[in-house]
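Only one protein chain is missing; all other protein chains are in place.
Order of writing sets the labels: A, B and C. Residues in every chain begin at 1.
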Amino acid sequence: MPVIALVVLLAALTVADPGFLTLNSLTAAARTSAPLVVLAAGATLVVLCGGIDLSIAALCSLATVFFALWLPDLGGLTTVAVVAATAAIGAAQGVAHVLLRIPSFIVTLGGLSIFSAIALVISDAGPIRVVDRDVTHWLTLYVGGVVPMAFVVALLVVVVVSLVLRSTPLESWIRATGYSESAARLAGAPVDVVKVAAFTVSGACAGLAAIMLVSRNFSGSPTMADNLLLPAVAAIVVGGTAITGGHGSLWRSLAGALVVTLLRVGLPIVGVPSAYEQILYGAIIVAAVALTLDRSKVQIIK
Amino acid sequence: TEEVGGGGPAAAAGACDPADITLVGQVRNESNPYEAAWLDGGDTFAEQVGLTQQRLTYDGDSTRQQEQISQLLAGDTECLVMNVLPNGDSDTPPIVEGAEEAGAYLVTQWNKPADLNVTDYDHWLSHITYDGVESGRQIGDALAEAIGGSGGVIALQGVLDTGAAKDRFAGFEESLAANPEVELLDDQTANFSRAEALEVTKTLLTKHGEDIEGIWAANDDMALGALEALEQAGRTDVAVVGIDAVPDALTAIEEGTMTATVSSDGPWQGGIGLAIGYCVATGELAVEDIADEDRAWFAEQFLIDQDNVADFVSPEITESDFACDNLFSRSQGAMS
Amino acid sequence: MTTNLTRPPGQRVPATAPALEVRGLVKHYPGVKALDGVDLVVRRNEVLGLAGENGAGKSTLLKALVGLVRPDAGEIWVRGEKVRLGSIADAADHGIGMVFQEQSLVPNLTAAENIVLGSEGPGVRHGIYRWNTMRRLAQEQLDKIGSHIDPLARTDSLSFADRQMVEIAKVLRIEERTSHPPVIILDEPTSVLESKEIETLFTQVRRLREFASVVFVSHRLDEVLDVCDRVAVLRGGRSVGEVPAADAAPAELHRMMIGSTGSDDHYHGAAAERPDEPRPRLVVRGLSGRTFRDVDLDVHAGEIVGIVGVHGSGREDVCRALFGAEPTTAGEVVLDGARLDLSGTRAACAAGIGYVPAERKTEGMVGPMSVADNMTLTKQGSRCTGPVVRPRKQAKLVDRWIERLSIRTPDRGTAIQRLSGGNQQKVVLARWLVAGDVRLLLLDHPTRGLDVGARSEVYRLLRELAGQGVAMVLLADSLEEAIGMSDRIVVMSDGRATTEVAAPADGKPTPLDLVKEMV
Partner (left out) sequence: MSLRDAGPPVALVVVFGIFAALSPGFRTLSNVQNVLDAAAVLTVVTCGITFVLMMGSIDLSAPGIMGASAIAVALLVANNRNDNDYGLLGVVLAVLLGAGLGCLSGLALVTLKVPSFMTTLGISAVGLGVATLMFAGVQPNVSDRMLAGLAVERFLGLAHLTWIAFACVLVGWLVQRYSRLGRYAFAIGGAEEVLALSGVRVAPYKVAVFTMAGAFYGLAGVMVTSQLGAGLVQAGRGYDFSAIAAAVVGGTLLIGGRGGILHSAVGVLLVTVLTNGLVQVGVSPYWQGGVQGLIVVAAVAAAVIPQRRRNQVTK
């Protein structure tokens, strides 16, 4: 279903501007979507568990700063260090959520402002240029001359995480937690561990997305990714994952992220004036969800 | 030079048929008078040369700006002219690199990392900005004068990680150093926003009360928010200064509720960037012929107070400003 | 439309027309034929029992009668008129109301609001609540069934049984809604009630008979025969006959239900031989928590210990505490010589403890997940090799248990919420058995909602497990069940374990003995 939404949207954009459906255009869209796909994929896990992660974008911004700051010292290891750091931060949020029993919405909203503050302070409230581009250069390459490496990496994230979920008990634990946490707990499912793991992966994905952004912008900045929060959550929902938990998948979020990206870049490029662009954006994402949500799996729509 | 279409970017340089040129203006949003006026200025120039400008807005969202630019550059870029307001300093390098690679003509305004040199590029034609330190100092001095050279003031900073906010505040600090009797009681950020400035000012007014004699704001929107707060608090004895010369601020200066602002001419900015690109694209101006000091320059700005406000109330666009031989007439010198 | 075609206009409905009649009702679900041409007649002023195994289609039929299930074919006639019931409100307007098998109250509203919900009448005027009227209306309903619940208490602060009384009080509002004699449907209303409350309910049912018709579903066949005038039997979605209640025996009914002679032997009197072990498997000393204090309890391997007590005795919380699902303030629990970590359910599972919660729908199962996933949710090891899931391995295992417990499901991939209540319960039980390593089972009303056959299967299963040395703590559905199943019975009252009564196969106490201890 999300794929249908994607195709329809692409067709509509092509009708509006026949020049839109070119290989160049699609390549650019794919490259553009990569960080969003990664962010949405990570946060999807948290949503599947029935929670929400509002900190992904702020954490991603913080990670761009980390990257820019650490690169001179760590060189090639920076990538690993940044992802590890954001994973640890994600895990810390997960632990706060399960131990203190604070709703994930609040923990991550708090995280959002705390990460922003830290990023502002350690970056001295300004962008930090990344001069040594070798470390991120590989992300700007193209596989076979057309498929952007960043997008390939994003795809890999989706594939690998999906495979791990499917081939281990994690998937059934996550779904059980999302559908009915108390039943899952009384069945002895490791609910707390699963939740912390979801937040950890979400954090790691924020770190990876940050590296993609740095490879694109040649700098780290304390607000770089802040505006990706709503698009990322929108991508998850547009993909048809139930915001109430349990039902959904990373594949859906991938399609959702592509839809959202096309809307963000496509509408202005085909020449829709900005006021109408907003109105169309609003109408189309609602319509897209109407198309993608599998209502037999989600009885009550909140 | 008539043969357009087959050649690579280099061959096409300066060889565009005027009718083939695509003009793009990109700002944050159209729901802000200054930036709306900027895009209108772009339209005016486009009309002048018989073209239309593609208006892009990215809602103050850095990633979205990059996304739009890369999508734009994925299309036909041979005769593309872009006049771009980068969201922040860090957003400029990727835009520049993208344009360079795609062979699109680019003029940027306001934000650029200090160590990024326009002269290193062929398609990044020029970077225009106003000297933020200078404006911050000018209104700081005006403020000091308005409160009689001594007294307590508060400062409303802009979005903390923007160069504009930092420069302007640095200028203000210079002014403070020059006016030792003026005491900075508090500085807070209101993110260039009128609504936030209202709340912050109210709080600072209760915190410092009568000690506040002046308010320094990093832009007019915040200054206007501060004015509302003063009105609600029933205070008429506080001097307020801002930067940008938006219409409401000019009105306030005319009415005497606001002390001073610094002009930045939105319509001109919207036109000039496209004009530079257009002139190079059509071959009327060669990149090599642009003087180094015109590749990154401060545009002329004026301190506006009650004495001269009448001259600025309705900014006029003069066609001659955009003539290919007159493009850099407003330069105040190269960026340091 | 069809309403008017069934009889010439102006003709009066014959007074003899049955209150409710169902003809050839059919309902398909993906993979199952829940109803396969059911015929049923509910006469005026009678209590009709409806019996059938789990999954026979009782609930589906009844839901069709209140407009919740749209039948694929067949007709419903109310008082001689053919009707089409599109919604529960439609049904209520025709005087048909129902108490559902799974509780359906809004937990965060007051009891009063739940009772009048959807038909507030004078309780709400122009959209504005009139709390006093509302309370009065609710009080009237509660008085009918002699319940002493505070109408303004939040529903989630009431005990399970009290909530059931609220449900019954709620359905009795039908009386006020229609001028016709109503038809009131009770789908397993007694499965969570105690004998005293059941008595109250039956008094009500008998009172209702004076002016209404009642359809009554229960898996306790003696109960059905006791309160009903007539019992209709469903099997595999078809009506297979009916018997007058007066001269039928439970065994006969049961035979009709399963279509052959089955054993109605509930409790398999004799306990299996157990190896004599000096040390109890489970030792609880001085366990205290929010609702219980100083509980001591020993359970030997292969022993079934029943805990009985009135509502609020705290026995349920003791069970949960042993499973790490309820905080404790003091005390020590030792399982097979090792001190138990009561901090969470994970530790309990790892130690070999299993728990079957009473509230199946919210705590026992994950509704939208498949039977297979529900069954292997706990013991992932049984479907994995190392950390990797092996779907074939899982399938084989699950299929074996589906067969072994005769769970009725189209296949193992069906979402558990589509199964009948009894079959769901079997899946929940099976969850603890798949790995074969359970040492202590905590069973909170494990046979709630199970039919006679399934129940004796469960009993047999529990006995068998006991024979294999599994220790069990049982909170039974009824005193009879507790007595029949347990080797020893602990009586709890007011959060304390007060007495212990031995219940060997050859010397069972009578229910009366226990009741004396309980009060």
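The working rule: a contact is a pair of C-beta atoms (placed from the backbone, for glycine too) under 8 Å apart; a residue touches a chain by one contact, two chains touch by 3 or more.
All figures in this text were calculated on a predicted structure; none of them were measured in a lab.
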| item | value |
| --- | --- |
| Left-out chain, listing which of the shown chains it touches | A, B, C |
| Contact residue for the chain not shown (choose from B:114, B:177, B:195 or B:310) | B:195 |
| Absent-chain contact - pick from C:26, C:41 or C:89 | C:89 |
| Touching the absent chain when the full complex is considered, from A:4, A:131, A:163 or A:301 | A:301 |
| Residues belonging to subunit B that touch the chain removed from view | 29-33, 36-37, 40, 157, 160, 186-189, 193-195, 198-200, 202-209, 224-225, 228, 231-232, 234, 246-248, 251 |
| Missing-chain contacts mapped onto subunit A | 50-51, 54, 96-98, 100-107, 109-118, 120-121, 125, 181-182, 185-186, 230, 233-234, 237-238, 242-245, 274-283, 285-287, 289-290, 293, 295, 299-302 |
| Residues of subunit C in contact with the chain not shown | 68, 87-89, 92, 100, 104-109, 113-114, 117-120, 124, 127-129, 131, 170, 320, 324-327, 344, 363 |
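The rule we apply is simple: only the chains that are shown with their structure count from here on.
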| item | value |
| --- | --- |
| Topology of the chain contact graph, where touching chains are joined (line, ring, star, complete, other) | line |
| Between subunit C and subunit B, distance of the C-alpha-averaged centres to the nearest whole Å | 72 |
| Where subunit B touches two or more other chains, by residue | none |
| Subunit A - residues contacting subunit B, complex | 19, 22, 24-25, 27-29, 31-32, 35, 120, 123, 125-129, 213, 216-225, 227-228, 261, 264-266, 268-269, 271, 273-275 |
| Contacting residues of subunit A [partner subunit C, same complex] | 166-169, 172-173, 175-176, 179-180, 182-190, 192, 246-247, 297 |
| Residues on subunit C engaged by subunit A in the complex (per definition of touch) | 323, 325, 344-346, 348-349, 355, 357, 362-369, 373-374, 376-378, 380, 383-384, 387-389, 431 |
